[in-house]
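One structure follows; several queries about it will come next.
With one protein chain withheld, the remaining protein chains of the complex are depicted in position.
Lettered A, B and C in written order, each chain numbered from 1.
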Amino acid sequence: MHLFFWREAWRSFQAHRGLALTTVFSLAAALALAGVFLLVSWNAGQALHWIGDRREMIVYLNDDAGEAQVQALQAKIGELYGTSTFVSRAQAWEEFTTQVGDPEILKAVGTNPLPASLRVRLRPALQNFPAMSECAKQLEQFPEVEAVRFGGEWVQRLDALNAGARRAAVAVGLIVALAMVFVLHNTLRLAVLARRQQVEIMIKLGASDGFVATPFVFEALLETLAAAAVALLLVFGLQQALAQRLDGVTFLPLEWIAAFVGGALVLAWIASAAALGRILRTVGA
Amino acid sequence: MHLFFWREAWRSFQAHRGLALTTVFSLAAALALAGVFLLVSWNAGQALHWIGDRREMIVYLNDDAGEAQVQALQAKIGELYGTSTFVSRAQAWEEFTTQVGDPEILKAVGTNPLPASLRVRLRPALQNFPAMSECAKQLEQFPEVEAVRFGGEWVQRLDALNAGARRAAVAVGLIVALAMVFVLHNTLRLAVLARRQQVEIMIKLGASDGFVATPFVFEALLETLAAAAVALLLVFGLQQALAQRLDGVTFLPLEWIAAFVGGALVLAWIASAAALGRILRTVGA
Amino acid sequence: MIQFEHVTKRYGERLALDDVSWRMNEGERVCLLGHSAAGKTTLLRLITHETQPTSGTVAIGTLRGGRLSRAHRALLRRTIGVIYEDFRLLGDRSVFENVALAVRISGHFADSDVIPRTLRALEEVGLHGKQAALPGELSFGERQRCAIARAIVNRPAILLADEPTGALEPRSAAEVLALLGRIQQEGAAVLLGTTRPEVDDAFGGRRIVLEDGRLREGGAPEHAFMPLPAAQASQAPHAAPPAPPAPHTGGA
Partner (left out) sequence: MIQFEHVTKRYGERLALDDVSWRMNEGERVCLLGHSAAGKTTLLRLITHETQPTSGTVAIGTLRGGRLSRAHRALLRRTIGVIYEDFRLLGDRSVFENVALAVRISGHFADSDVIPRTLRALEEVGLHGKQAALPGELSFGERQRCAIARAIVNRPAILLADEPTGALEPRSAAEVLALLGRIQQEGAAVLLGTTRPEVDDAFGGRRIVLEDGRLREGGAPEHAFMPLPAAQASQAPHAAPPAPPAPHTGGA
């Protein structure tokens, strides 16, 4: 019996090619917008992650800390907080030189007043302001440590930005999703409305609701599948174009694609079933 | 006669309330997405502008430049490049102190080796890398000027980011616009298809193409207007929600709103006329 | 089998059926005669439960009265074949598919039975040469034949025929009536609604007459059903003054 329904769906698709293509195009447009949003979200997420990676903590060491002590400290930090790199006094002076850039000033300084330090790249879980200040406090307890510095304000701002961006993404994403549901639902509803008479006659012939609805739902799923494919192609094209200009713009990962297509199909299922249910109730006196 | 067409459009809107509402919702969804895109673009543009405002050039002055000379220089700069603020040697030292943050280092320096400087905020037209380096070259010719510095690499990067963002916006905007055109066109096409029989009968009665099409086009315009209003309300809601979290998120300016509604109406006109033209050609044997 | 008890049907103000009681047995042949707007189609629609009586009960077989569930209504309709006065063919399916759809919906027949059954029904109404045509490509009479084929293809227990020869010339009409008679003789109950006494005469069977929504069983054809006036001289002015014809539509 399933074969019959698929045949019916295909027949209807062919008989109303104009209607079907129109539906596919509308759905593809809506899905492409959703896809663009996903692409932007994905890449923004990646970028924020990458910025987050740069968050580090600088542990200034006592001048009298020996090499062995420093290595023990590094091992302990590796265990508890994350990877660390050693920056000797000479390296620190060199960096300072390039940072300041003005040789006049450096000449005035004369000797190197800078301490050696460890640059700690924290584990992702610790990359937020409360965790970082807690870490800093703990590290300052070690005898080898003179002081700990991290861009406290800067980290706080980044946290706020991150949270803001996430909220904005959720808000925009909600609108995109809602818009997509609307377009999906309404497009399928219009497609069903255009065949209202057919539904009416089939009901008069004694067809059960399932018999009437199944081919429509199948057709809606086919159309949504086609539309999702078209939409993904468009989004892929956009990604390719962007990648040429902006380094590091990558395409959606497979799981996101699967979720996208799956979500569209589920929505199409619900939307077409709902549209049909309504028509069946009003038509099938 | 116009009155008749408006009445017809209104009658049709009422008689097919389901169809009309479905159409309005679909259009509103598509337009809302376009509106969200506009909102994001507008605010991103504002943000970039604001970042651009921060681009400044530092003109280091000779230690022997007198107050009168500096003021003359400032007047000349104001005329040619933009506004400038004077930073004395003492102020520069103070800033340096807070920047370095580590009192140990400063103690080692002892005397203040920093020169006085002018901070120049360039006119917007000059805020890009080529113009800035040209300015720098010119300023270095003045006898009072010791050296000119600006974040050359940083400015270049910002320029690239700006260009990239603009290209991305154009690409995404194109997709959004295309998607909207598709949804608009197809939704109106479906709405017309659902009334195909009516068109057929009117043609059989000898109605001219204009007589048949005008009420449909009027109805499409009415629906699009309603949809645009709904979409703007949604976008306004989004902006209000975002403004509470992210400072400085503002609503679209009036001209953008007008362009948005006008564009939607023009698109609706074209789309519905095209859809009708096609149906009239196929139906009206 | 079919039983109406004091059935009244109003459409808003309009009284379409007024306290109608009658019954029809299994395998019976009944002709429902009535002028236009008398309520024939309304009576048939009550049988198929496309509409509900305002008062009274309609019982079909074991399904009796009240509002049936959607599933029960569908079940009922699968046991009834209806020739609609306006045919109600699916415009986007070929003649063959229109008829085959009814077979598929009935669910009584195996997939392999669908094609031969459909072809036989089309042959019975003389449409086998047109099976690939869409309804829009048929003449009006051919469309009516298609509607007949769809109604009889499942050999339903009850066959409702609403003016089934309205679009046919006398010879074809006689053939169709003969076909319906044959189906009745095979055991189906056939109820034929018509405005034309000559169809009633040709079909035979028990006659019930509807007049403005009221039932008169076995009544003789009334004045409304007189044959048309004799041919008028070609192009000659009319004898009758051009008074507006008396309306047959009002009168609740």
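As a convention for this text, contacts are C-beta pairs under 8 Å (C-beta built on N, C-alpha and C of every residue); 3 or more make two chains touch, one makes a residue touch a chain.
For clarity, every value in this text was computed on a predicted model and none was experimentally measured.
Colleague: Which displayed chains make contact with the chain that has been left out?
Modeller: Those shown chains that the absent chain touches are B, C.
Colleague: Among C:Ile2, C:Leu15 or C:Ala37, which one touches the chain that has been omitted from the display?
Modeller: That would be C:Ala37, which touches the missing chain.
Colleague: Which is it among C:Ala100, C:Val114 or C:Leu179 that touches the chain not included here?
Modeller: Considering all chains, including the one not shown, the answer is C:Leu179.
Colleague: Return the single residue from C:Glu26, C:Glu123 or C:Glu217 that touches the missing chain.
Modeller: Missing-chain contact among the listed residues: C:Glu123.
Colleague: Among the options B:Ser208, B:Gln244 or B:Thr282, which residue touches the chain absent from this view?
Modeller: Of the listed residues, the one touching the omitted chain is B:Ser208.
Colleague: Mind listing the chain B residues that contact the chain we can't see here?
Modeller: On the chain B side, contact with the omitted chain comes from 4, 15-16, 197-198, 201-209, 211, 280, 284-285.
Colleague: If you put the missing chain back, which residues of chain C would it touch?
Modeller: On the side of chain C, residues 11, 28-29, 34-37, 41, 85-86, 123-130, 137, 139-142, 162-163, 166-179, 181-182, 185, 195-199, 201-206, 223-238, 240, 242, 244-250 touch the unshown chain.
By definition in this document, only the chains that are shown with their structure count from here on.
Colleague: Treating chain A as absent and keeping all other coordinates fixed, how do the remaining chains group by touch?
Modeller: Components, chain A removed in thought: B | C.
Colleague: Grab the C-alpha centre of each chain and report whichever is closest to the global C-alpha centre.
Modeller: Centre-most chain by C-alpha means: A.
Colleague: Suppose each chain is reduced to the average of its Cα coordinates; what separation in Å results between chain A and chain B?
Modeller: 23
Colleague: On a C-alpha centroid basis, what's the spacing between chain B and chain C, in Å?
Modeller: 66
Colleague: Take the average of all CA coordinates in chain A, do the same for chain C, and state the distance between these two points in whole angstrom.
Modeller: About 63 Å separates the centre of chain A from that of chain C.
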